[in-house]
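See structure below.
Note that one protein chain is taken out, while the other chains of the complex remain in position.
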Amino acid sequence: MAKMKAAVFVEPGRIELDEKPVPDVGPLDALIRVTTTTICGTDVHILKGEYPVKPGLTIGHEPVGVIEKLGSAVTGFSEGQRVIAGAITPSGHSNACQCGQAAQDGHGTRHGWKPMGGWRFGNTIDGCQAEYVLVPDAMGNLAPVPDGLSDEQVLMCPDIMSTGFAGAESGGIRIGDVVAVFAQGPIGLCATAGAKLMGASTIIAVDRLPERLAMSKRLGADHVVDFSASDPVEEIMRLTDGRGVDVAIEALGTQSTFEACLRVLRPGGTLSSLGVYSSDLKIPLDAFAAGLGDHRIITTLCPGGKERMRRLMSMIASGRVDLGAMVTHRYRLDDIQDAYELFSNQRDGVFKVAITP
Amino acid sequence: MAKMKAAVFVEPGRIELDEKPVPDVGPLDALIRVTTTTICGTDVHILKGEYPVKPGLTIGHEPVGVIEKLGSAVTGFSEGQRVIAGAITPSGHSNACQCGQAAQDGHGTRHGWKPMGGWRFGNTIDGCQAEYVLVPDAMGNLAPVPDGLSDEQVLMCPDIMSTGFAGAESGGIRIGDVVAVFAQGPIGLCATAGAKLMGASTIIAVDRLPERLAMSKRLGADHVVDFSASDPVEEIMRLTDGRGVDVAIEALGTQSTFEACLRVLRPGGTLSSLGVYSSDLKIPLDAFAAGLGDHRIITTLCPGGKERMRRLMSMIASGRVDLGAMVTHRYRLDDIQDAYELFSNQRDGVFKVAITP
Amino acid sequence: MAKMKAAVFVEPGRIELDEKPVPDVGPLDALIRVTTTTICGTDVHILKGEYPVKPGLTIGHEPVGVIEKLGSAVTGFSEGQRVIAGAITPSGHSNACQCGQAAQDGHGTRHGWKPMGGWRFGNTIDGCQAEYVLVPDAMGNLAPVPDGLSDEQVLMCPDIMSTGFAGAESGGIRIGDVVAVFAQGPIGLCATAGAKLMGASTIIAVDRLPERLAMSKRLGADHVVDFSASDPVEEIMRLTDGRGVDVAIEALGTQSTFEACLRVLRPGGTLSSLGVYSSDLKIPLDAFAAGLGDHRIITTLCPGGKERMRRLMSMIASGRVDLGAMVTHRYRLDDIQDAYELFSNQRDGVFKVAITP
Partner (left out) sequence: MAKMKAAVFVEPGRIELDEKPVPDVGPLDALIRVTTTTICGTDVHILKGEYPVKPGLTIGHEPVGVIEKLGSAVTGFSEGQRVIAGAITPSGHSNACQCGQAAQDGHGTRHGWKPMGGWRFGNTIDGCQAEYVLVPDAMGNLAPVPDGLSDEQVLMCPDIMSTGFAGAESGGIRIGDVVAVFAQGPIGLCATAGAKLMGASTIIAVDRLPERLAMSKRLGADHVVDFSASDPVEEIMRLTDGRGVDVAIEALGTQSTFEACLRVLRPGGTLSSLGVYSSDLKIPLDAFAAGLGDHRIITTLCPGGKERMRRLMSMIASGRVDLGAMVTHRYRLDDIQDAYELFSNQRDGVFKVAITP
């Protein structure tokens, strides 16, 4: 039986490169030879034991690769094609999928919905920080890479570009909106880029790190606020002449950013939340107009599926957005533990790392 | 100068019938001779000093009456017409109004939005628990009562019918949805009726009082849950076979109902919040899927304006809903303090009182 | 090899009962033993040769039955379960499906969209006017029938209830809308019922046959207009006091009904079109306000999939609508040619026939 290298979760604090069998290909699967992948903030949560997964699981949910083998029932693709798959791999047949909520895909459940059920790679099935990854329900999840795009150009599509853009989309951004984006990590930066692409007239980006604020300007921010230098709520209210913003995007997952979002919203505004929270949240009565402010709070998990991936790659192909600059560091799969060390400590100005098996 | 009787706020704990001048009619106003009005839960908050208004203000925001005098610039109406006006009286010219958010109408502000700015009657201008009330921006706010409808039949339109229905509308209820409505006071009952009218297949109503649960069945509830007899979250999960509801409507304004709404929502569900809260709210991490459940939390203030009132009255005229049974007690304006006493203590099975000057 | 009876298209004018092998069950299929099915207007188009299909194809797209055998890869269902499947059977993995447009499902195409590609039964694969039918992509298409519902109660779900309700849904009907529905055949009747369920305050139904007008009143129409007795445009303008309707639903497929819909729409109104047209359509300049009337014309093909079926059956189970009365005639599969004869000539006050193998 052929073997492959894979980064597996061993126990809290330990993700190690291991040898595993190359997986068998079921009728609906596709086996992908991974050519590039990356590490996500969620993987760091897994590493730290903050998000529990089964020991022995291969981590990673952002694959770029080449079709090695197609399942017997898979049509419409051919071996050797360059493809990506989304972090979320919809089954296509759950009730959630048929309601357009594939991220909450309840395939195999009694009811058809399951919280985060669409997130399978590196969560409930083996992921892609490995030489090979098995893509389930391949006909709905393989998205061919347009000619002329490099691995690194499409590396953000499976997760952070899809998630960040979805933050803008769930905010319902309209032409002429004023938008604040709290935190300019990879997802916040993509939310900033998404807000620009949807027609926001003014985008205010909040972070502390100079390289992130600089990158956010490059991707669309009109104003940047260093929250370590001034109170971001005050600063945003000043920048909007007291009016507040139409849409506030939370891209960190803390009480303080969530609350700041509410405080800068105009009445009738929308808080679009992308962050993964780690404790209960508080909604302050005053910022919420006691429940009478016509506010909307909307949370969004990364949209997946081949149509989403096709659309995102088409934006890159046509030059609408260039996220390639977010790849700041490159590692071989053999050195993935070094990559985790760098990325989880946010050292050396890292945005995203490219891992090549 | 002609005088009229009016129920005015004196100080916390005291709303008294007083004599005031019949107001002058500005160019855009209409003077309405009130024929029937009612008391709202919000008025009780005012009475108790929980929602501060200026001493001397006439209370009340649910007028049914007859046009006594039209302002010089008002066209399209005639004196003697029977009309209602919504609790929210949009100016029609603020930025908020032009965005379809008239309840946050910022007329007169620098920016065009103001939290709850569309609520003027009995809040920022004299209300309608009086013999006469001045309707501002009359051309946008006077809604003629269709022939054949009595005062009591349309008495719920200005506030609770509009608010309760909006709870269903903001929930985005679709044909076949399962909906839970927490609290079956007048607004919750209207939310129940609204959910039925929008096509919910199953409506679960939660309250404690038998007369409310009975009324909710009459207005559309399929199941009623007495939260004093069983845990409503468990009961709703049982009734939905573990799936949860598509839309949960909060119609009370407490942490426990807000939290229960989140706990019964399926992934991807919508919490439509109508309650007026009196303290910070907590969002429990687990019920919120750590921010990854594609949840929506939407708050809604009563929609107003003549078009809204026209639509609501048309529903009553065509027999789609009958809220007349919610008028359980009747008082003369002279006895309004008795009405307050009854209503604020929820005595004698009261739903709503009709006050006739 | 086991044999079964099936109604097959032979040539224009001839649908005959034939013997065919019971189909083999592929890994994703389910074999259903049909217990009840029906004939649709589209089947009559096929019979007449107006809609071409391959000779030898089994006709019919509205199956109620029992799971006889599940494909090897199908989970979540068990043999012996009572189920229905929609007329549209989404693959779940096309780009169209992932955009929520499963009726235009382009599985197997290069691009992921195909006009009407989701309609497979009795169109591109064998249908259900037979003893057995093979349901493709069974995990997304089998919908268990709730306990207590008879075959005839759910017989309208696969097509006409789904289509008619979708006419109301695509119209974006809101509480208080005035709606006109042109033609009260089975689909128009379901559109009438759907308009009522979505909160229309006033529904005006147009047809000529007294039994249809009577049934439309039973299902929700407030006014009926016999177009053979008076001009329906004039009559609707009279009934709406000159204002016109918010939403007009076309449920026949002719120039005259399409045009009448436009003529009764208020500015800013929506024409929701369900009819299958057989010639080019004309949009009259005046009725279209020269293109400046903020009109919407929306066409809708029957939504399918198990989630849609689940929702529709839940409406029947909770008593929101009862379409059982639309089954006016019953035939054995052996006599299906008689059923076609009756149905295609609209004899004997027929609405829908039930066919039992």
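Before moving on, here are some points about what is shown:
Order of writing sets the chain letters: A, B and C. Residues in each chain are counted from 1.
Just so we're on the same page, a contact is a pair of C-beta atoms (placed from the backbone, for glycine too) under 8 Å apart; a residue touches a chain by one contact, two chains touch by 3 or more.
These numbers were taken from a predicted model, which means no experiment stands behind them.
Every visible chain touched by the undisplayed chain in the complete complex is listed here: A, B, C.
Screening B:38, B:58 or B:91 against the full complex identifies B:91 as the residue touching the chain left out. When the full complex is taken into account, the listed residue touching the unshown chain is B:76, out of B:21, B:56 or B:76. Here one chain is not drawn; of C:84, C:154, C:219 or C:301, the residue touching it is C:301. Within the whole complex, the absent chain has one touching residue among C:31, C:74 or C:103, and that is C:103.
Residue-wise, the contact with the chain that is not shown comes from C:266, picked out of C:5, C:107, C:212 or C:266.
Residues of chain A in touch with the missing chain: 165, 169, 174-178, 194, 197-199, 201-202, 222, 310-312, 314-315, 317-318, 320. Residues of chain B in touch with the missing chain: 26-28, 73, 75-76, 90-95, 97-100, 102, 107-108, 112, 137, 139-140, 305-308, 310. Residue positions on chain C in contact with the hidden chain: 96, 99, 101, 103-104, 106, 110-117, 241-244, 253, 266-268, 273-285, 288-301, in rising order.
As a convention for this text, only the chains that are shown with their structure count from here on.
Per the C-alpha superposition, chain A sits rotated 180 degrees relative to chain B, a value rounded to a multiple of 5.
Distance between chain centres (mean CA atoms), chain B to chain C: 39 Å.
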